Structure formats: C-alpha cells, structure tokens
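Only a single protein chain was left out; the remaining protein chains are all shown in position.
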Amino acid sequence: MRKTLALTLAALLLVSAGGRALAATDLLETGSSLLYPLMNLWVASYTQGRSDVQITTQSTGSGTGISQAVGGVAQIGASDAYMADAQLKNSPMFNIPLAISAQQINYNIPGLNTSHLNLSGPVLAAIYSGQIQYWDDAKIKSINKAYASKLPHTQIIPIRRSDGSGDTFIFTQYLSKSTPSWASGPGYGTTVSWPSVASSVGANGNPGMVQTCQNTPGSIAYIGVSFLNQTDKAGLGYAALENQAGKFVLPTEGNIAAAAAATDKSTPADERLSLIFAPGANSYPIINYEYAIVNPKQGDPGKASELKKFLDWALSEGQSSKYLNAVHFLPLPAAVQKMSRAQVAKIQ
Amino acid sequence: MATVLTGTSPKTWASRTWWALSVACLVAVIGILFAIFAFVIARGVPALKPEMFFTPTHGIAGGLSNAIVGTFMLVLVGLVLVVVVGLGTAVWTVEFAPRWGKRVIRFMVDVLAGIPSIVVGYFLYVALVELAGWGFSLIAGSLALAIFMLPYVVRAADVALTNVPRALKEGAVALGARPAMVVASINFPYALPGILTGVLVATGIGLGETAPLIYTAGWSNYMPTLAPTHAPVGYLTYVVWTYISQPFEASHQLAYAAAALLMIFVFLTNLLARSFVEYKLGGNRQRG
Partner (left out) sequence: MAAIVHAGDTARAASPAALQRTGAQAFLRVITGAAALLSFMIIFLMLFFLIAYAYPAIRFNGLTFLTSPIWNIGNQYGSGVTTRNGFSGPPGASFGALVFIYGSAITALLTMVVAVPLSMMVALSLVYRVPRAIRPLANALVELMAGVPSVVYGLWGLVVLVPWIGQVLAPWVTSHFGFIPFFGGSPGSGNGLAASVFILSLMVIPIMVATTRDVILAQSNSLFEASMALGSTSWQAMTRVVVPSVRTGIVASILLSFGRALGETMAVLMVCGAAINTFPQNLFSPVNTIAAVIVSQLESALTDSTGMAQRSLAELACVLFIITLLVNIVARSIMRGADRKEGQHV
C-alpha cells in the first residue's frame, strides 16, 4: 500500500510541478483583508501572460502581514495600519502607501435607511460604550433635527469586528481623535478592549458585519468602503460623519479626496501618517493609507528586482480607476505617489 | 443483540409514545442533515464549472485546481508520515510490547484523538513557522494533519493486526519464515483491509480540516510545488472560509463550489472506507 501511496504522490507532484514555469520568481503578499480584493485584481492583471513571475496573495490580516514581512517569509506585508515605533525599533521596515481607503458607518433603522443620519465621534463613542442605548436618545436627536420625530425608541446594537482588523484600527482612531474619554479608555488598535456592552455583537470580517447589520434592526456597524455595493444591496443606511471642522460629511469620492489632499503635504518621508479626522471643511474623517510593509534589505536580488517592478507598477498603472473603482478605493495624491515610489527605489 | 422488535407491539401507550418520540428524533436529526446537504449541493453544484478543475484561484475568483491539488498533497504527505509512524506504532504494540506497553500506547493514542485541532495548529505555528523559520509550508501543514490523523490509523492498524489469526503466523514461522517476513507477508496482507479503512477514515478527517492549517500551510493561489518549506500551500477549506468573506458574488460562488467539492470528497472517502469494512467482515456484519 505504501508503494501505491508513493506512486500517487509522485504522480501528483509531477502534475503540480509541470504546472508551473521552472524559472519563475515567486513573490508572496500576505496580510490585510481590506487590501486583498485589490491585490487580487492587480496581480491578475500584472501577471497576465507572464511566466517569469508569480505573486501569491493571501488574506490573513494586517498583523500577520507585518509579522510575515518582518520575518522574511513574505515580500509584501499588506496592512491597513502603519507600524508603531516600538515595532520599527526592532525591525526597520518600509511603510509604503499603495492606495487610499475609507470607511462608512452603516445602520439598520427601518424607515430611515434611505436617509443619512448625522453622527459624530462623541456620539459613536457613547454608543459603543453603552452610554447611549436607544436611537431616540437626546444626543442623537440634537444633531439630527430633521429626523428627530422619526427616530424610534429601539435599542441600539453596536456591531464590532471579532477578528483583528484594520477597520477596527481606523474606526477606533476616529473615536480616539474626536473623543478624549475614548482616547484615555479603550484607545485604538486592530483589536481594542471594547467596553462591556451586553447588546454588542462581534462579527467576523466585513461580510459578517454587513450580514449581522442587515439581520438586526437597530444595529450600527463600521464597514470598509470596498463593501459599498454589499451595504447598498443589504439596504443599510450610512451616516454623514462630523469632521474636524464640525461639518457633517458623507463618504463621497470628493470628500475622501478632500481629506487626502488636506493631508498629503504633512506626509513625512517614511509615510507613516494617520489620515483620520483630517482638517478641511469637506474632509471625510475616516480614511487611511493602505500600506505595503516591505523589508528594505531583501536578501535575494532576483526577488528584490521583481518586487520593485511590481510595486512601481501598482503605484503607476495600478492607480487606474479600472482597478480602484471595483473596491471604491482612491488613488494616492501625486505627491504621495512620488514619495511611495521613492521608497520603492530604495529597496535593495 | 440485533433483534428487531417490529413484530412485537409495545404493550402500553407510554412505551409506544416513547418509541415514537425516539423515531421522531432520528427523523429530525437526519432531516437537518439533509437540509445541510441540500443547501451545500444546491448552492455549490451550480457554481462548479469544469474549468475550475484546471485553473487555479485567480483574482477575485478563478478555479480551484491549486486548492484541490494542495488539499490532496497536504493529506498525502500527512498520510505518508502517519502511515510510517502509525504502522510502526501498531506493529510494536501488537508484536513486541509488554502488557503495560500496549496499555500505555493505546491509551495515549486515544487521548491524542481528543486534543483540539487548534491547539495542534497553534503549537506547530509557533514551533515550525515562527521559531524554526520554515514559514507557511507543506511540511508544517502536513504535520498538523498527521498529528490529527495518527490516532485513527494506529487504532485501525492495531485492531487489524491483533485480529490476524495466531495459527497463520505460527504456521509461517514453523515453515521457517523470518519474523520480519511474517510481518510483511502474513500480517500486513491479512490486516490490509482494516488498515486501509483506518487510513481512509483519517483521509476524510484530513480533507475537512481548517483550523490547524490556517497558520501552518498558509494559503497560495498557485499550484503547490515540491518545496517542503517556505512555500505556502492552498487547500479547499480555506476557500470556503475566506472567499465567503469577499465583497464579490463570484467569490461567494467559488466558496460554495469548494464546499460542495469537500462534501463530495468526504462522502466518497466514507463510501470507500465502508466498502472495505464490508469486504473485510463479509456477510457476518450483524452489528450496526
């Protein structure tokens, strides 16, 4: 029997070995599930008709992306969040923005899902802390004068991510920057210690957020903009958020671009910058850079050169709306594109 | 105790009601099972396209060839490890072990079957992927499956080898056969159907595992290679788990297709395992 097994195995291995070009350079991208759909579109197009390079993409989460890139397992660690100083101290890595993403606050209030409620950081923080428990709370009414009579006395069910997530990172960063009590409490991170709210539900991944929100009247959720088509199909409402200038703005392309334009000049050379709660009258407050975490000193010169070519392509042709529109991402502002390409050029 | 009491009617109303209730439970459980089958087949089979068997996952969807080949490679390499170690363990237990040795090995192997797969996966992630620096790899994934499959193979081989009639072995020895030859030419052929059943049961289990693979085999959207380390491997359960979470309908279709394929593979493995049992036990199979 062992012989049969060995033969089958050998046959399978042959089949699989025959399936790929022998001289191909392999690159591994792993990390952010938010960037994953875009990476798949990029890689499919970039490797079209080429047998000299193979790029594997994995949706494992930003934390895994960073740690695999640091460990040298992956050439590209995809992350929704830039690395912290403490992490960089042990392992100097490049944080290279590839595109701009945003996040919407969705809700399911029967009768109000086609209207855009106004929500602010402090109100969201109070909801996720259990201080505001009903949709007709005075604090919500006071910023939604137009809908004050329509807001129902329904319990609010705050939905959050159960897995570690860049969406949690940028959402809690918005709460931290707009609400001092949140900053000194749960703070921000890919996972935070959520206040104990009995009605709160954890959902796995953005699809879990969409589904749970759709199934649960009275719920509220933070969902990556790449899921815009899904939240529309699910009939969820999305909110206008209060920005730094005190204005309530919707996550439109123009408002996201305004926020990006307001921050591109303050982007430092290492490009580690939070775009959350950007200044400017029209700036949408929850946007972020999607990062490629790359080791500046690649051991293998062949891989280094293919890696640079791919990243350069993603930062030029890859910025086309043909790829970005499918996931509702925005291209980097020209100045940031240049900085990213300058970092790519320094990879060895 | 195989008497079927269909002929003897229960004496009292209470007895009849209880039996009716027990049959209702059976019907309910099988009904739910059918609901799950129907769901997976109804969503998965229409999503299964012939070209999925020949193209790897690509972009937001693509095919499943990498995941199918990867699944079988992980299970096969795992089986090779398991068959070597598991058969060795069973032969020692049956042929060489002292009484206490038999008891200890059988006990430990049975207990191993109850260890949660996520614990095995986390252990291998820390030990092999991180500390040994092998990265997501075929060998880490196969080892995870091997640890998980080992008890089933050892147990089946143990029972099968134990059941080899003593007279057969003694006859061979009397004819001058060397002990190693006895094991190879008498014990194994006789026990083969039983061992194969165990191997097939283990295969069914390996095919459906997810938790221990996520952080050991990783995932790859290319055909797996021969490289034992530093090359992640794709597998079907990952497609179900991840692609159902993508913002595209095509990705969901792929997840359902993978789920249907998994069910079909598991079903076939079970069917095959049962056919070996029938072969081995012939017509005497009264129990169960």
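Think of it as A and B in the order they're written, each chain with its own count starting at 1.
Assume a contact is a pair of C-beta atoms (placed from the backbone, for glycine too) under 8 Å apart; a residue touches a chain by one contact, two chains touch by 3 or more.
Since the model is a prediction, treat every value here as computed from it, not as a measurement.
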Touched by the hidden chain, restricted to displayed chains: A, B
Identified contact with the non-displayed chain, of B:F72, B:Y215 or B:F276: B:Y215
Omitted-chain contact residue, chosen from A:S219, A:T263, A:S283 or A:S340: A:S219
Sole residue of B:A67, B:I139, B:V240 or B:L254 that reaches the chain not shown, by the stated touch rule: B:V240
Residue of A:T191, A:N229 or A:S305 in touch with the missing chain, whole complex considered: A:T191
Contacts of chain B with the absent chain, listed as residue ranges: 1-6, 8, 10-12, 14-15, 18-19, 21-23, 25-26, 29-30, 32-33, 35-36, 39-40, 84-89, 91-97, 101, 103-120, 122-123, 125-127, 147, 150-152, 154-155, 159, 162-166, 169-170, 173, 178-183, 201, 204-205, 207-211, 214-215, 237, 240-241, 244, 255-256, 259, 262-263, 266-267, 269-270, 274, 287-288
Chain not shown, touching residues in chain A: 60-64, 66-67, 81, 84-87, 89-90, 155, 157, 159, 162-165, 186-204, 208, 211-212, 215-216, 219
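Heads up, the rule we're going with is that only the chains that are shown with their structure count from here on.
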Intercentroid distance (Cα basis), chain B paired with chain A, Å: 37
In the complex with chain A, residue positions of chain B that touch it: 58-60, 65, 69, 72-73, 76-77, 79-80, 83, 129-130, 133, 135-136, 192, 195-196, 199, 218-226, 230-232, 242, 244-248
Chain B partner contacts - residues on chain A that touch it in the complex: 1-2, 5-6, 8-9, 12-13, 15-17, 19-20, 26, 28, 30, 33, 36-37, 40-41, 43-44, 54, 56-60, 68, 71, 73, 204-208, 226-227, 229-230, 327
